[in-house]
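Shown here: the complex without one of its protein chains, the others still in place.
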Amino acid sequence: MIVGEQKPISEIKEIIAPYKKILILGCGTCVKTCFAGGEDEVAVLASALRLACKKDGKEIEIEEFTVERQCEDEFIREGAPAISRNEGVLSLACGAGVQALARRFVKIPILPGVNTTFIGVLEKQGVFTEECSGCGDCMLAIFGGICPFTRCAKKLLNGPCGGSQNGKCEVNPETDCAWQLIIERLKILGQMDNLRAYVPPKNWQTGLSGGPRKLVREDHII
Amino acid sequence: MNMKASGKLQEILSKGEFAVTAECGPPRGANSEIVRKKGELLKGYVDAVNVTDNQTAIVRMSSIAACTHLLQMGLEPVMQMVTRDRNRIALQSDIMGAYSLGITNILCLSGDHQSFGSQPDALNVFDIDSMNLIRTVQTMREQGKDMSGFELKGPPAMFIGAAANPFADPFEYRVIRLAKKIDAGADFIQTQCIYNIDRFKEWIKMAREEGLTEKVHILGGVTPLKSAGMAKFMNNKVAGMDVPESLIKRIAGVPKEEAVKEGLKICQETIAQLREIKGVHGIHIMAIEWEEIVGEIVEEAGLLPRP
Partner (left out) sequence: MTENFKPKITLFHCINAFDEAAELSLTDMDNCEMQTVKMACSSMVKDVFLLKAFEAGADGVVVLVCPESQCRYVEGNIRAKKRVAWVQNLLDEIGLDRRRLALGNMAAGDKAAAAQIINDVLKNLAELGPNPAV
């Protein structure tokens, strides 16, 4: 899923400062799961902002609404009436959701309330970790299911570096060294030969380096 | 084709003689005098001088420029190159540029992560890793082609070095990685600073058993300790460094004003042991911002005059 984190209230206050009537629009998919922008977070943020504005003597009307998914037109549509009756929309979706709204509602400022951080997993309740950077050419098969481009701080293809110690990454002792994990996993899988093989330079063209990407599924286009 | 570079370092190593290299860190500024001063201190005592590439991710004069200053003084540089800051386009271009200036040795590294340096806010590149860089330089030399397969007009023929850290984890994988670097094209290896000589011996024994010491020249890294504080710092704060407790105690056990002397004594003992180990073909002295001591160390060790 896409993991994100709500922006600090102080920053949100600045972002919405020019508006007197705003809609806080949540998204019920990824950002809900990571407690950044689901219905509950919309309610809390709205309440906190109302208190903050009142305290500062600023008048503001805040409407709350959450759609199932902000990155899809079909779901955005449900929010259309609420969106059109406000001066601005504070979106609590990921960056894609914010842009999907901006694309559809050209005349209304769409503002981000969330910092979108990564594609990750729920490691355990309340803890999310980054796992994939969407490189467009998945090589997990040779790395024992652990992505070095995302989880090694130096994106090493032929790691580990000389700083790996006690299973931890030299960059952050809280983080596991991805290469230690890869080696352990390959050992279990009996695929240590993968480590002896030279991994040639990665072709980054399939990633963001090749420019923004587009996926077309002819079979689904009517 | 096999047009190998022909510098002094390569010559000494291929003759089977014991090589001595040292390190020189370029200044945080454009003053070439500082480089020359360091060069003066090293001249005549070492066979080649490693010039670091924005070491510890602190912005400094470029390695390529500092190498050129040393060259002009008649010193032979080993240009260090990290993959942290440049993509494959810039790396290849700089390799050709460096060679055109007369730089014939390169040490291929991934580099310290920028979060430790003066610009933690920088974008890191890591387009390719050190292994890929080694292979790239080798392909340029052996096949005369760049990474895209283009036939170069006057391909650079560098003598290729790589780093190895016998003290990092996972231990059993360290030798596999060394083998990979040799396969990729490394001609010589400079190791992380050696304090835990037992672990080093274990590592090189494994390397010998794999026949690796026959294929590559290993230069053992040494750094004289100045104080117990430095020893502790290296052990605890520098990633991939292993200073045994006994050494820390030993240096803490002498009066403060004797600590430097004791550190140098330890350094001499390490060098003496390294010279005895089969498969060690030289030493690499990393006296960080203490270049003036290098001459003394080499002389004490009886490694003068240099060929």
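Per-chain numbering from 1; labels A and B assigned in written order.
Just so it is clear, contacts are C-beta pairs under 8 Å (C-beta built on N, C-alpha and C of every residue); 3 or more make two chains touch, one makes a residue touch a chain.
Predicted model, so just to flag it, every value in this text is computed and none were measured.
Asker: Please provide the labels of all shown chains that the missing chain touches.
Answerer: A
Asker: Just one of A:17, A:44 or A:80 touches the chain that is missing; which is it?
Answerer: Going through A:17, A:44 or A:80 one by one, A:44 is the residue touching the chain not shown.
Asker: Which of these, A:21, A:54, A:103 or A:213, touches the one chain of the complex that we don't see?
Answerer: The single option touching the absent chain is A:54.
Asker: Under the stated touch rule, tell me which residues of subunit A contact the chain that is not displayed.
Answerer: On the subunit A side, contact with the omitted chain comes from 8-10, 40, 43-44, 47-52, 54-56.
Everything that follows uses one rule, which is that only the chains that are shown with their structure count from here on.
Asker: Averaging only over C-alpha atoms, locate the centres of subunit A and subunit B and give their separation in whole Å.
Answerer: Once rounded, the distance between the two centres reads 40 Å.
Asker: Spell out the residues on subunit B that touch subunit A in their complex, using ranges where they run on.
Answerer: 84, 88, 110-113, 115-116, 124, 126-132, 135-136, 147, 163-165, 168-170, 173, 176-177, 179-180, 183-184, 192, 239-240
Asker: What residues of subunit A sit close enough to touch subunit B in their complex?
Answerer: 153-167, 170-171, 177, 180, 183, 195-196, 198-202, 204
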